[in-house]
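Okay, handing you the structure first.
The complex appears here minus one protein chain, its other protein chains still in place.
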Amino acid sequence: MNRKHLSIRTVVAIGIGTAIVFLLKRWVSIPSGVPNTNIDTSYGFLGFAAVLFGPIAGLFMGFLGHALTDFTMYGMPWWSWVISTGFVGLGMGVLHNHLGIEDGMFTTKKMVLYNVWQVLINLIAWSLIAPMGDILIYAEPANKVFLQGFVSTITNSLSTGVIGTILLASYAATKLKKGSLRKED
Amino acid sequence: MNNNLFGYDHQNTWIHRLSGSSKLFFFLLVSIIAMVSYDTRFICLVLVLSLVLLQQSHIKWAQIRLVVKLIVAFSLLNLVMIYIFSPENGVAIYGTKHVIFGSGFYALTQEQLFYEINLALKYFVTVPLALIFLITTNPSEFAASLNRLGVSYRISYSVSLALRYIPDVQNDYQEISRAQQARGYEISKKGKLMARLTGAVHIIMPLIFTSIAKIDTISQAMELRRFGRNKKRSWYMQRPMTKNDDLVWVATIVIVIIGGWFFHIDGSRFFNPFK
Partner (left out) sequence: MSEQSGIKFDHVSFQYYSQAEPTLRDINLTINAGEKVLIVGPSGSGKSTLGNLINGIIPHNYRGDLTGTVTVDGINVAQSSVFDLSLKVGTVLQNANDQFVGLTMAEDMAFGMENDDTPVPEMHQRVNQWADYLNLKDHLTQAPQSLSGGQKQRVAMGDVLIDEGDIMLFDEPLAALDPATGYQTIKLIDQLHSEFKMTVVIIEHRLEEVLTQSVDRLIVLNDGQIVANDTPDAILKSDVMQKLGLREPLYIEALKAANVDLNQVTHLDDVEQLAAPHLEQQLAKLATGDPKQPHAASQPLLSIQNLKFGFADQQPLFKDLNLTINQGDHLALVGQNGIGKSTLSKLITGFLTPNRGQISLNGQPLMNDSIKERADHIGYVMQDPDKMISQVLVKAEVGLGLKLRGVSDAEIESRVNAILKICGLYPYRNWPIAALSFGQKKRVTIASILILEPAVIILDEPTAGQDFRHYTEMMQFLTQLNRQGTTLITITHDMHLMLEYANRTVVLGNQGILADTNPVAVLSDTDLCQQADLRPTSLYQLATRFNLNPQTFTDLVIESELGGASHE
């Protein structure tokens, strides 16, 4: 494979990942219990897929998936938040080489690393990049956008954390070696 | 019709006949400058232009009704929230304070009203531009257009693949989620938050894992047809550039220059009538 270019597998992963982010953003959100606040399941998938396919794939899945959703729903992407979703994909993709999910091991240590990292990434994305973008692009008042950012940090961390962890653990379990299994009577 | 995720309407106006890359170029640059600018005169100019183009591309109200309603609802909510959180944001921006009525923190000022009107205009101005692009451009041209604007063909093809597989993924999701409901899983308001989250994972998990399993098959099929072999690739659906396309490119640059010129006159992003 050529190192300078994206591999075909990455290109396909971005395409399929974008389609899934789109579907989850559009159709699958969970009521959080607080009125008008839903938990967006796409961040759980994005955390998982970025770890699986790396930062570049994560960046583009997040960015394109969010942009396509906004396009089809509102006719217009809300760029500051679209960029933040791309950042979450990028940031979570950094763990690609550190977690080694493909070899079938998702230990407690890796789980803690994943979760500490995801809280940090979500905090930067939603409490910093998104509100700053709103201020810069739309000149919205700071206290409003930072409160919105704070709420999103919580809901998106919940999604990336709970859904992403379960997906990673289940995926790692599918990679188990056959040699380790014995039939029981 | 096919591929109708974005409401593409197959017609034959001069806007439909433009190359997708010209329309994308116009849409991106004009919406960026309109988003950055807070000059009421410039935004109104772009708004009028985009409404004329909307009419020129024979788009009917029924095609855009839903999107417009959503954006109105979204804008109203946002405008009210901004007033609640920061009723003096306009005063801070424009540097003067003319109270219309009321008193204290929530007094309605001309500055705040003007600021929020500008904001509303900004929310609206890019919507017709985006709708024109989506409704008059065949989705099959998206990837080619991105590539022509300088995005690498690999990323451009990812977009095409996403459009190709979204309907498949949606169908799979419906089938899978109902099969999981039959087992007893539900996304409902009942139960604790954690239970709802884990329930949702198990509904979407089969979809995610089967989709990921497809990635290798699709990659193999693409490699067997030489994707990634050359530095360049051509696009079956790419339209040739015409004179009209050249005009659109020139017009785009002119609009951006006008927007920049308004910055220059105002001395900032904001047009300030209170000075």
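Order as written gives the chain letters A and B; numbering starts at 1 within each chain.
As a convention for this text, a residue touches a chain if its C-beta (ideal position, glycine included) is under 8 Å from a C-beta of that chain, and two chains touch if they have at least 3 such contacts.
Note that the structure is a prediction, hence the values are computed from the model and not measured.
Colleague: Who touches the missing chain here, B:S75, B:Q112 or B:Q180?
Modeller: Of these options, the touching residue for the absent chain is B:Q180.
Colleague: For the chain left out of this view, which of B:H16, B:H98, B:K214 or B:R269 touches it?
Modeller: Checking the options B:H16, B:H98, B:K214 or B:R269, the one contacting the hidden chain is B:K214.
Colleague: Using the touch rule from the top, list residues of subunit A that touch the missing partner.
Modeller: 169-170, 173-176, 178, 181, 183-185
Colleague: Residue by residue, what part of subunit B touches the chain that was omitted?
Modeller: 2-3, 139-140, 160-161, 163-164, 167-168, 171-172, 174-176, 178-186, 202-203, 205-207, 209-210, 213-214, 217-218, 220-230, 232-238, 240
Going forward, only the chains that are shown with their structure count from here on.
Colleague: Taking each chain's centre as its mean C-alpha position, how far apart are subunit A and subunit B in Å?
Modeller: Taking the average C-alpha coordinate of subunit A and of subunit B, the gap between them is 21 Å.
Colleague: Which bits of subunit B are touching subunit A when the two form their complex?
Modeller: Subunit B reaches subunit A through residues 5-6, 31, 35-36, 38, 64, 67-68, 70-71, 74, 81-82, 85-86, 89, 93, 119, 122, 126-127, 130-131, 134, 152, 154-155, 157-162, 164-166, 168-170, 173, 187, 189, 193-194, 196-198, 200-201, 203-205, 207-209, 211-212, 214-216, 218-219, 222-223, 227-228, 269-270.
Colleague: Once bound in the complex, which stretches of subunit A touch subunit B?
Modeller: Listed in rising order, the residues of subunit A that touch subunit B are 2, 5-16, 18-20, 22-24, 27-28, 30-33, 39, 41, 44-45, 48-49, 52, 60, 64-65, 68, 71-76, 79, 137-144, 147, 158-159, 162-163, 166-167, 170-171, 174.
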